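What follows is a set of notes on a single structure, which appears directly below.
All protein chains of the complex are present and in place, except for one that has been dropped.
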Amino acid sequence: MKFTVPIGPQHPALKEPISLRMTLEGEVIRDADLRLGYNHRGLEKLAEEKTWLQNIYVTERICGICSHSHATCYTQGVEKLMEVEPPKRGIYLRFLVAELERVHSHLLWLGVAGHEAGFDTFFMYTWRDREVVMDILEMVSGNRVHYAINTLGGVRRDIDDLQKKKILDSLDILRKRSQYYLKIGANEPSFVARIAGVGRLSKEDALALCAVGPTARASDIAQDVRKDDPYGMYAEVPFEVATATTCDVLGRVVVRVKELMESYNIIEFLLKNLPDGPVAVRAPRRAKPNEVVSRYEAPRGENIHYIKSNGTDKPERLKVRAPTLANYPATVVMLKNGFIADIPLIFAAIDPCICCAERAVTLVNARSGQERVVLMSELRRQAQERWKKAPPKKDAVWPL
Amino acid sequence: MLQRIVRWSRKKSPWILHLNSGACNACDIEVVAALTPRFDVERLGVLLRATPRHADVIIATGPVTRQIKDRIIRIYEQTPDPKFVIAVGACAMSGCVYRGAYNIMGGLDQVIPVNIYVPGCPARPDAILDGVVKLLGTL
Partner (left out) sequence: MNDTEIIEKARTLLGDKILEVSNPAVRRIFLKVDSKDLLKAVEVLKNDLGFAYVATISGLDSGESFEIIYHFGNAFSQLNLRTQVPKTDPHVESICPVIPGAILYERELQDMFGLVVDNIPDPRPLILPDGWPAGNYPLRKDWKYERPPEKIPGGKP
């Protein structure tokens, strides 16, 4: 007997509206389908009526968690169109903020994963550490989110030695606390058993459906724009691409924790080797007619902007593709043959930035056609009760 | 007498519903960050509920897109009286950077009546707390 369950907008488990319709048979999901558009704000048409500088602020507000990634991707592209080369100190500061943003985004996601798996204490711990990072960002740029530190030709603010020392001290605190979480995660068998084996995505499927970011890296595909197509100063920074072989939610947690540790190392390298000099150069008002493709590794995956100019001071075409859109077909495959109780966890595992949808699930009884709305929190509560009664998986092991 | 007790309990412990109408998420993360140990809004009795049927106060963010307009009106009607709406962020007040786009209605007050506006892009958690306290002061 098949049910169709719409998971619709308005959901308490955080974030944005999206609508998924799932066809169920008992408790197993047989098929899933998406309805996007609740968050469509008509940005690409709006960008054609604003100048190059005003568009930095528009692209920043595409997403609130990875705002600097969109702004930097756009600014990089426009600097290539205008043939302007920002100075080295400006580039280092720009990517210092970028790595800090990656740290804050992964800590946020770890908290959400803990919350979806029922581990609320972990949620509170990681978000408390996130406040340390927000304080550093506020000291550097003036705002907790939407830093607006990019400008065409460099960055807008500089840091002095006292701020540099404060950032290095906070980094020590964060490192110590992250090591503690690693120890908790590895020695908490119920947490590991809850997330192992859930949301499988095989390597062939991930390649065919063009998945990006940690979702693909957890299926053993070493794809990272910072290594394949280095931009900024990533060609000079030593770091490693984090992958995992388990292809499920546990793999994605492991990949993100490894990336967190790598980001701490990159921030330390950038601060210790910060060159002297100016932070910005002047950029012209108009750009010559040309086109450029700009790629960037956001915390969720690859961000790609295509910009075309026609000689005036407004763009002719700006095309943005955020990483979560590329992971949707992979999510549909991950949900098939999974349990309804795992829907919040699988969906949170791709790190949805649906500014990404709000999810309420509508359960439709396929036989009688009646609809019953179930909130995601209700599903999560049922999931937690179900897993309390299930026997623990003794063979799930933390592979770090 | 009963009325006074009911009004006192409503003032001391409002239950909120968090609604996102197409926003970029920054204001939503700040609303959730208000529950974390640093700003801790639960000590004031505020509880984040999942369903509109239990909520006293609706905290809404985001410029309203056409697709979600009907759903917001439906959720507003599902909330029982007396209800209050707080519009958080510059997008919910007038559309922020997205004013003039073809899919945006232009602010939350074009769709449902609003009691309190909290400005900021994004609004800091302390500012959101201040808005909730001001609302309770008018009850």
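For clarity, chains are labelled A and B in written order, and residue numbers in each chain start from 1.
As a convention for this text, a contact is a pair of C-beta atoms (placed from the backbone, for glycine too) under 8 Å apart; a residue touches a chain by one contact, two chains touch by 3 or more.
In this text the structure is predicted, and so the values were computed from the model without any measurement.
**Student:** Name, in rising order, the residues on subunit B that touch the hidden chain in the full complex.
**Tutor:** 65-67, 100-103, 106-107, 109-110, 113-114
**Student:** With the missing chain put back, which residues of subunit A would touch it? List them for me.
**Tutor:** Touch set of subunit A with respect to the missing chain: 36-37, 40, 42, 44-45, 80, 207-211, 223, 228-229, 290, 292-293, 295, 302, 304, 306, 308, 317, 319, 321, 325-326, 328-329.
What we mean here is this: only the chains that are shown with their structure count from here on.
**Student:** Between subunit A and subunit B, what is the gap in Å from one C-alpha centre to the other?
**Tutor:** So the centroids are 25 Å from each other.
**Student:** Quick check: in the complex, which residue numbers of subunit A touch subunit B?
**Tutor:** 8-12, 14-17, 37-43, 45-46, 49, 57-58, 61-65, 67, 108, 124, 127-128, 130-131, 144-146, 353, 355-356, 358, 375-378
**Student:** Can you check the complex and tell me which residues of subunit B touch subunit A?
**Tutor:** Per the touch definition, subunit B meets subunit A at residues 17-30, 32-33, 36-38, 48-52, 63, 65, 67-68, 71, 75, 96-98, 100-104, 121-122, 124.
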